[in-house]
Each structure stands twice: as structure tokens, then as C-alpha cells.
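Note that one protein chain of the assembly has been removed; the remaining protein chains are unaltered in position.
To keep things simple, chains are lettered A, B and C as they appear, and every chain counts its residues starting from 1.
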Amino acid sequence: MASTASVAPDPQVPPTTDPFDLPKDQLLPAYRWMVLSRAIDERCLALQRQGRIGFYAPLMGQEAAQVGCALAVRPDDWMFPAYRELAVALTRGASLTSVLDQLMGNSSDLTKGRQMPNHFAFADQHYVSASSPIGTQITQAVGAAMAAQRRKDPIVTVAFFGDGATSSNDFHAGMNFAGVFRTPTIFLCQNNQWAISLPRAKQTRSKTLAEKADAYGFPGVVVDGTDVRAVYRAVAEARQRAVRGDGPTMIEAQVYRLGPHSTSDDPKRYRSDEEVAHWKERDPLTRLRGELLAAGAVDAAGDQKIWEDARAQVAAAIAESERIAPMAPDSMFGDVFSVPTPQLEEEQRSFDASDRPHGGAP
Amino acid sequence: MASTASVAPDPQVPPTTDPFDLPKDQLLPAYRWMVLSRAIDERCLALQRQGRIGFYAPLMGQEAAQVGCALAVRPDDWMFPAYRELAVALTRGASLTSVLDQLMGNSSDLTKGRQMPNHFAFADQHYVSASSPIGTQITQAVGAAMAAQRRKDPIVTVAFFGDGATSSNDFHAGMNFAGVFRTPTIFLCQNNQWAISLPRAKQTRSKTLAEKADAYGFPGVVVDGTDVRAVYRAVAEARQRAVRGDGPTMIEAQVYRLGPHSTSDDPKRYRSDEEVAHWKERDPLTRLRGELLAAGAVDAAGDQKIWEDARAQVAAAIAESERIAPMAPDSMFGDVFSVPTPQLEEEQRSFDASDRPHGGAP
Amino acid sequence: MTELTLVQAVNRGLAEAMRSDPDVLILGEDIGVNGGVFRATEGLFKEFGESRVIDTPLSETGIVGTAIGMALYGLKPIAEIQFLDFIYPAFDQIVSELAKMRYRSGGQFPCHVVIRAPYGGGIKGGLYHSQSTEAYFCHTAGLKVAIPSTPADAKGLLLTAVHDEDPVIFLEPKRIYRAVTGEVPDGDHRVPFGSARVVREGSDVSLFAYGAMVPPTVEAADLLVKEGIRAEVIDPRTLVPLDEAAILASVEKTGRAVVVHEAARCCGFGGELAAILAEKAFYSLKAPIGRVTGYDTPFPYALEHLYLPNAETIAHAARSAVQAS
Partner (left out) sequence: MTELTLVQAVNRGLAEAMRSDPDVLILGEDIGVNGGVFRATEGLFKEFGESRVIDTPLSETGIVGTAIGMALYGLKPIAEIQFLDFIYPAFDQIVSELAKMRYRSGGQFPCHVVIRAPYGGGIKGGLYHSQSTEAYFCHTAGLKVAIPSTPADAKGLLLTAVHDEDPVIFLEPKRIYRAVTGEVPDGDHRVPFGSARVVREGSDVSLFAYGAMVPPTVEAADLLVKEGIRAEVIDPRTLVPLDEAAILASVEKTGRAVVVHEAARCCGFGGELAAILAEKAFYSLKAPIGRVTGYDTPFPYALEHLYLPNAETIAHAARSAVQAS
């Protein structure tokens, strides 16, 4: 993915072999991934309102941070996401229908209808199962990096989390273990300025979040998370340091949560229209589109087409996923253990028994 | 306690009104407290070997840090100790017999024989009940400081903890809340270089522990914890900032745990005699004695007397506490709740009933 | 008397407590300007200001740890945990500190904190917005555990909790936050701890349920009546302390018992109730004690309606108890 194959010289962009620069031939793909995520967000917010999915947590505003990171890491690196990293999953190859199946909790859902929407798990993409409790993936990412060290695998693990998660227990423990064991871990904090209704300034009194890395003895860097190139560069650099054995890096990608926290949230209760408007001008999609138009990599019609394609893809995937059968009832009993215990088998038998109605263990 | 009453001028020490300087008339009392704690440590390690108390955790090496801090705070400040802060309790006025009663868990023990030795609670001294789980007192100290803010009481709370505790969840949460709410809290970290067998260097990769305060937006300072004046000064300064409304301070007092972690520990398994010898030369008692002798505040005979007095006091207190009756059996059921629940009353009745042997609920 | 939903009753209880005692304050995530994710604290920030309605950083460890410190200092903090599923970062503070502070200090440091948390399933919340883990707290000596099932009890138990001197875990059945309305006494309404509510009298079988399981249990009793079975429905309201007298009296009368809860079965509160009956009402029992509970699986998302006990399954268990022997 982070190919450094030379590209045809371009008058606008000086030729470069800088390995940390997002390759020029990746700019348009990056844009496509960003547009696709935005298209999903827009449709899914609507689907939720229509009662066709139960919940949705949009990532709008954070696309450049996620896609930039996903392009800078390798397929065998491991991602430890929270619930808002949909664009990372897509860019790493999770199919659109598998995403929609999860959002619908249907019988094709890889998480078997057991998790709320957005709590994805894609083993093929080394995209680890996301959970709701804030921060828990951070220590796990560090542990997987310790495992990779032990196996001498030249990979990194990436822990994704928000500004709010810097207050969590696992942030502290994970950062500390990473420092002590010099693990190949990238701590990618998407500081989207809000933890539901709590603004960044009330989350912690440190000037930046990145500087918290000092307390653990490794570098922390701040990047403009609306700039896909800046994120790519920071992640690629951190990745190189990590696989060289030089330890972890924390990256604070400064972004903004343009949408609500989730479909259960009404941000008008706690933040001003002006603030949102200010950040809308810094929409990462607008920025990249501007660069692409300026570079002549795409024209207005081409851009239009990218959006139309994305929306069509999403519509098709929704239609496809809505045709899938609902989850089979007895799937409730699978995967509690590798092999069910006798107690669970008995509970399942009583559930299957036709002489009693379903609902709760008898 | 932190009186700044003027003292007779001394040729050695230039006259000062520096409010952060340990008053000269407090130096000898400070030394006495330090000697007394050392005498307790020595006797209690022996008592444990003789089976007269069940456990003991010595503080030797940390006397200057504890006494210096205890002299710099006020009686209505609140102390949130761990299990090793005996000298703080003594200096604040906890009686020697009440200490011994706790170590013995007898019927005069203020903790009613419910806690292991060293887990003191002295409400009169605002010395909050210590527990074994590492770090838990830290957030509590911050909460009490928030309460004092709300009541507009001009006091501070002091959280005492070790180098190991900087890895705890409560360190992170407590420091963060203190920073966000600018609480009048002093975080007094006695870095005694070891957390049982884990050396400071493996606890965290930050250069100093004090610099961790940066991550929370308030000052962290390092002091030589073997120097009672340096500790006094740092605490007095932090206290003034705190009551002025300028927020918390973390103080890292660099000390050494000269003894074992506790009577259950054998430090020879994990640290070298050389290291211990190196630090024995930096014994805080030796240092202060040297200063006192040089200043003519005490002579060799006077010093001898201080030690003899301390040992005699300890011996007398031990004798007194050993005469106290053991804990009454039904004290087991008190203080679970303010008023016992019917279930507990029933358990206690069955326990009292003479027709069955004691031990476990029937 | 005012007609309120359960969550409104919680809100009125909080306001009442804060108005009558300046030492009462509340802290938690998103409880201030936002009014709480379920709006339980709506309006309180405006009325009482940021020194008494404290939006905290995202740390349950910090919320409960600082609440304990406040209580030690003499305030009466009420901590909100956004969902019971997120209480675990605070578990050490709760079980090691809060529950044991009074005991371990020989009574020198009482520590009165109320921890409120919405709990239970039925809102399509999946694994982490649905769990019922009251048994963890019941098993922890030193904690009281209260669970209302009506708006009046919600306010009345909450006010008792705030004025109690011991730590209280106050669990709010979010599934019926708005689904249930009822008359709630105005002012300082209190419902005593350790006093069960006989929801429905009956003589054939005793059904025990609390929280959001009370409505389907009553529904089950309605179904049973049509078959000539008169079920008694009892809501203990506080699990610790427990009104054993009421529970035993009911089973001594009916001879048959079914316990209902959403929580997973193994080592749930139903086990405790069954054990009490198997010891103390043994000679009255005419049938095996039934338990209708959540399964011993994590809480599912798509299939939660099959995970949760409902009127049908509760009635089914009651019928089995009545037909037994």
C-alpha cells in the first residue's frame, strides 16, 4: 500500500523519492475512500431515521486522518479501532456489503448480529473487534505489538482513539507499557474536539494531547488531521521508527466531528453553529478536492462522477444487505466458548424446545 | 505547625523571613520525629520476627520526606496516605500507643483489628484510612480537594504514593481531574526507587516522575527527599499556590527504601548490596544529624539522648499495647453499614448462638 | 402528586435533594449542559451551576474516586455512570474502597456516595448498553443496592439513598425510563430500604421481579389469571438490604416460587433468592424453584428480544411451578 514506485513527473509537485510522502498515484484513491465514507455517513444517518438501522456513529470530518493512516500502514499491520474507524476498515479492504451487513445485524454480519452498528470486526483486514468501552483497545494494541516483537515480525499495531479516551485507564497503562517495552505501536489519537458534549479544553489541561507522550518517554506529534498527506507522513515516519526498533509514537490528528456523536445525540444542545461552520470550512474532503482540482488530477465532472459512483455503490450495498435474512435465533448461543459448556447446551436446548415461548432462560 | 515565628539569630544560618524555609526551631523536632520513626521501624521488624505482630512495612530512608511534608502542612489539611506513611501520622499527632494498637490489632485499635498492620486511619489527624490497593487514595485526595473548594475552606489535600503508583489508574485520573478542576492538591510521590522488586527504570520510561505533571497542565518538581528542608520548602510552596487558587503540584521526593518492601520481602533476591550501601550513605537521619551537630543545635550526648528517649518511648508503648485485650469477636459485624441490615443481624445472632461453634456463616 | 415518567421522577428526586441540602452535588459525564444522555439531569446545570453539576473528564475511576473523596470530606455526592456497562473502570474504587471504607477505618471514615446508573436491556443497545450486573454489587459487602420499577419508587428510593449514610448503588431500568408513567408524590417523598412492594396479591405462586422485569411479570400474572392461576408478584425494590420477611411470607402462602431477572443466570440474584427459599422456606415448598433469567451468554444485539424474559416465558415457568408434583 505504501508503495514508493516512481510516478510521472508533474509540474505542480516537484519529483520526490521522499518515502514519507503520500505517493501521488495514491491521492485520487485516497479521495475516493474519503468520498465513499462520507457517502456512507450521509446514507446511514438517513437509514437510522427511517428505522432501517438501529444506530449510527458518523465519522464525517475525520476522513483524512483515517484514510491517511490506513494508506501509510501495511496489510499485515494490526488495527485496534474504536467505533468510529469505518474509513480505516474500508481502505484496508473490508467490503461495503460486509459493512452494511454489520450495520443491519443480518445473518451475513461477520459479528453475527451481536454488536451494535459500527462495532466492526474484520479478521481478514487485521481490524480487531471494536467495543464500546472507551480506551480498552489501547492496551490490547500494545500487547499485540509485544507479541509481534517476540515473534520478530516487522509489523506495527495502531491504536485508534479519541480525545476523550486520553482520560481512560487504558491510555495511561498502554502508553506506559509501550514506553517501557519500546513496542512498535502507533497511538493515533483523533482529537475531534469533543467527547460527546465535553469539549477538549475540559477533558484535560495539557496544551496538546500529543505532549502526553513525554510522560512515557517517547515522541508525540501533532498533525493537521484534515490534511491526508500530513497524516500519511506522520504515520509513515512513526511506522518506520517502530519497525526499526525505535519504539512507539503518539500522533494527535487534529480534526473535528462534523456530525453528531451518534444518532442518539443532539449536538445543538452543547455547541454553537459558528463553531461548526468554522470547521465546515476545514472539511478534509473540500481540502483534498481543492488540491486535486488545482493539480488537474480531477476536474469538476470527474469529481461529480466520483460522488455519484460512491452513492451508487452505497445504494447497491444497502439493497443487497437488506435482502439478507435476519440472524438465526440460535446464533445467540454460539461463540461464548470454543465448545459450548453443558450448561449452555442445556440453555440452548430449552430455548429450542417448541413447547415453550422464546425469551430468557427458563 | 508551619509556624514562622522569628527565632534567635544564629551565626551559621543567616536570619530569614523566608516563609518556605523550615523554621530553625523546627529542626530539632523534625529530627526527633525522624528518630522516633526509625526506632519504631527497628523494633517492629524485630517484633514481627518474634511473632508479636503479623506484618510490618518499614519506612526507613523516607523519614525526611514524610516529616518535612508533615511539618509544612496545617492541622486542617487532609492526608491521603498509602501504607508506608507512619511518620506523617506521628508528626501530625497520632499517639505512639494508637500506632502500636493498630499494629497489634488489639481492642484499642482505632481500625478495630480489621486491617493489616500499617493500614492506619486517624480521623483526628485527618489522616484518611489507608488501603492496600495501590493508588486508590490519589483520586480520593482530589475529590476531597474539590469538596474543600466547594466549601471555600483554605486547605490542601496531600496524596502520598510511591514510584510504582505512578503506573496506577488512579494516578492518571487523579492528576487529570486535579489539572482540569485546579484543585488544591499536593501529589507527594516518594520515589524510593523500587516497587517491591521492580526498579524505577522499569516502571516507566520518563526521565523523572515529576515531569509527568506536564501531561496534566500543572507543575511537577523534583526534590532531594533525604533533605528535610528541601521537602519542607517544596511542600510549603505548593501549599501556598494551592490555597491561593493556583492549583495542584506534584512533588517527586527522591529517596530510597533502605529496608525490605515489608516483612514478607527479601530484597537480596533483586538488588545489590552496593546499591544499598550507596544509599545508606545518604541516610536522611545521618544528614540531618550532621547539620544539627555542625550548627551546634545538638551535641553527641544530646543526640544519644534523643535516640535513647525514642527507644524507651517505643518500648513503653509496646508494653502498653501488649497489655490491651484482644479484639472482641462480634466486632467483626460492626461498621459494615451505619445500622446493620436484618441479614447481618441474623448472621451475627447465629454467630453469637452458643449452640454452634464459631467460624463462617451457618 | 404529579404524573411523571420514571426518568422524570429521577430528575425530580435529584432536584429535590439538591434544593434541600447544599452538600448534595452530582458529577458524571455529559450531565451538565447536555442534561445527561437520557436527560435525567436536564435543567439541573441551569439551576445549580457548575460547582454542583460537574461534567467530568471521561474517567469512571476519576468520577467514583473523587466522589469518595468528597464524601470523606463531608459532602453528599451523587455520581452518574452513563451506562452500568461502563462502571468497570471504577470497580476497584467501588469494591475495594467505597464498600470497605467505614469498616476498615473502624467507623472513623463513613463514606456515603450514591452511584446512579441506567442498566438493563430492551433498548437495542447490544453488548455494552444492556447489561444487568447487580449481582456483582450484591456480592460486595458494604454496598446497598436499590432498583426502582415505578416512577414513585424511583424518586422515593433515590431520596432515601441520598439521605442514607451508606454507599448505595442505584440502578435505573432504562428500558422503562419513559415507557412507564405514574403518580409521584411531590416534595421529600421517601421509600424505605428493605421493604418489598407487593405488586399483586395471589395465592398460587410467587413471582419475584425487579426493575424492568416487573411489567412483563405483571403481564404474566394477567395471562395466568385467565387460566385460573392467581400469581403473587413481589418487587423487592432493594436487593441489599432484602425484605426476607415479605419474600418468605409469600412463599409460605403459595408454596411455589419463580424468580425473574434479566441478568445472566449463573450466580445471579435469582440464585441467592432460591438459596434463601431452599433454606428457610423449605418445608413450604411444593415445587422446584423456577428461574427465568437472561442466558449465560453476553448480551446480544439483533436477538435481544429472545434473550430477555417476557410475559410468555414468565407465565410458562409459573405454570410449570403450579403444575409440579
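Going forward, a residue touches a chain if its C-beta (ideal position, glycine included) is under 8 Å from a C-beta of that chain, and two chains touch if they have at least 3 such contacts.
The structure displayed is predicted, hence computed values, not measured ones.
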Partners of the unshown chain among those that are drawn: A, B, C
Identified contact with the non-displayed chain, of A:24, A:119 or A:212: A:119
Absent-chain contact - pick from A:23, A:54, A:68 or A:174: A:174
Contacts of chain C with the absent chain, listed as residue ranges: 85, 88-89, 91-92, 95-96, 99-100, 103-104, 127-128, 133, 135-136, 138-142, 240, 263-264, 266-272, 274-275, 277-280, 282-283, 285, 287-291, 295-298, 325
Interface with the unshown chain - residue positions in chain A: 78, 80, 109-112, 114-115, 119, 121-123, 128-129, 131, 133, 136, 138-151, 157, 169-170, 172-174, 176-177, 180, 334-339, 341-343
Missing-partner contacts on chain B, residue numbers: 54-55, 105-106, 109, 113-116, 119, 131-134, 164-165, 167-169, 195-198, 202-204, 264-265, 269-270, 326-327, 329, 331-333, 336, 343-344, 347, 351, 356-362
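In the analysis below, only the chains that are shown with their structure count from here on.
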Most remote chain, CA-based centroid, reference being chain B: A
Chain A and chain B: spacing of chain centres that average the CA atoms, whole Å: 46
Whole-Å gap separating chain A and chain C, where each centre is the average of the chain's CA atoms: 36
Contacts with 2+ other chains: residues of chain A: 167, 169, 202-204
Junction residues of chain C, two or more chains touched: 57, 59, 61-62, 89
